[in-house]
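Have a look at this one.
Omission of a single protein chain aside, the complex is shown with its protein chains in their original locations.
So, chain A:
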Amino acid sequence: MSYSAGTPGDITRRQMLRRIGLTALVAGPAAGLLSACATGGSNAPAATTSAAPSSGGAVSAANPFGVAANAPLEVVIFKGGLGDSYATDVHEPLYKKTFPQATVKHVATQQIAQTLQPRFASGDVPDVIANSGTDLMDTGALQQEGQLQDLTELWDAPSIDDPAKKVRDTVAPGTIESGLIDNKPYLMNYVFSAYGLWYDSALFEKNGWTPPKTFEEFKALAEKIKAAGITPFAYAGKNASYYAFWMILISAAKIEGNQVLIDIDNLEDGVWKRDSVKQSAAAWAEIGKYMDKSFEGLIHTEVQTRQNQGKVALYPSGSWLENEQKSQTPEGFKYALTPTPSVTAADKMPFEAIRAAAGEAYIVPSKAKNPKGGLEYLRIMLSKEGARGFTEKSGNITVVTGAADGLDLSPGNASLSAAQTAAGQNIVTFSSFENWYKELETELRKQTNALMFGRITADQFCDNMQKAADKTKSDSSITKQKRTV
């Protein structure tokens, strides 16, 4: 270092002190930051938030949770296929109507986990979260950490439309069960979805095709469709292989009954190697052969758009599909739903059986500043007015029974409701492992792509999945959960 002697030596004592003061200014907040880092803070942040103003408000028939009328409410909405106008135009105004003094803060994001994980870690959590999308929060982990509000209070509260009824009696059967973690209701699954194969009924009518009822028919039809220059069946391997594994699981349940899905969730020994899973995987792998290899590199919207262009016949998805593709769907394209074909003649469930489940979980964080306001917000969502508004804005049917009655349904929704009627009590149950054990789900995505694009056989698929399930089961760092229904 060869500084010219002049400059630094000539500083006066006063300048010096000023400089040290500046350093202290920078160092002060830095020390505060240090203590606020990931593991430094012990339980301090939680303590400060629970002292928030939620204690106000008297309990009354109209206000069963005792929400403080002036407490602000923060709502975080996943802005995906459903949009977020249902919140900004319907539910939030309804909340404001009930509590005019409250301010409602609306946050829309496509990345729930990235947005909220740091906020959970620091204790600054919103009051209602629409926990959806690829990057949703792991609700199992949240529950284990005591971050979720038990919703029993909500389900037992009087319904807004008919105070004589409890909220739990106004929703479709299975709704509350689908939101259980550790046998307590923590998730409010709001959207009623049905899963199956979606096709353009206009295209099928024009060509004289009928949706297949068995896998033999499926293959025969696939040959015909292929001859017409259309891909008979396709899904997007790049980011939506779970659409395909849903079909495999649904078929397995049709063969053996819902017990197989319950056992998969419970990580029963050898469940992935059962005949039902093997037969189902083998049957779907056969259909995978009709799919061009390139679909593994496409994302769901690309494949869905190809279906809209008449290049793909049958596409596995849920009932949000029609709404998601609204802007791409050409005039005359009529979405319709058909159940997955039967695999064997001895299937426990008939062809008509569909998977219908309450999906799109809404949660209230227990350490929010206004958790009671959060519960009230959910109760408003479950009112007829809230549910109807949701269906109008998002094009999806909710779990609230009869809320969509009299609404002019789209072709897809009409077909959905017909399929639901045909299925009656034959409903394939939901799968909880997708939320409980994310690692197992990630492995299943991988193995599904390998199976459907012909890199492994059904037997290898079952072996690999059993290995992954065993690994999850023996992993002491993952808290195991059980379901009985």
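Here, a residue touches a chain if its C-beta (ideal position, glycine included) is under 8 Å from a C-beta of that chain, and two chains touch if they have at least 3 such contacts; residues count from 1.
The rule is short, and it goes like this: contacts and distances are computed from a predicted model.
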Among "NADH-quinone oxidoreductase subunit D", "ABC transporter", "Diguanylate cyclase, GGDEF domain" or "N-acetylglucosamine transport system permease protein", the UniProt name of the subunit that does not appear here: "N-acetylglucosamine transport system permease protein"
Sole contact to the chain not displayed, among A:239, A:266, A:301 or A:426: A:239
Which residue of A:109, A:383, A:396 or A:449 touches the chain not shown here: A:449
Which residue of A:224, A:273 or A:438 touches the chain not shown here: A:438
In chain A, positions touching the absent partner: 8-9, 11, 13, 16, 19-20, 22-23, 26-27, 30, 33-34, 37-39, 41-46, 113-114, 117, 120-121, 135, 138, 141-142, 144-147, 237-239, 241, 292-298, 438-439, 442, 445-446, 449-450, 453, 455, 477
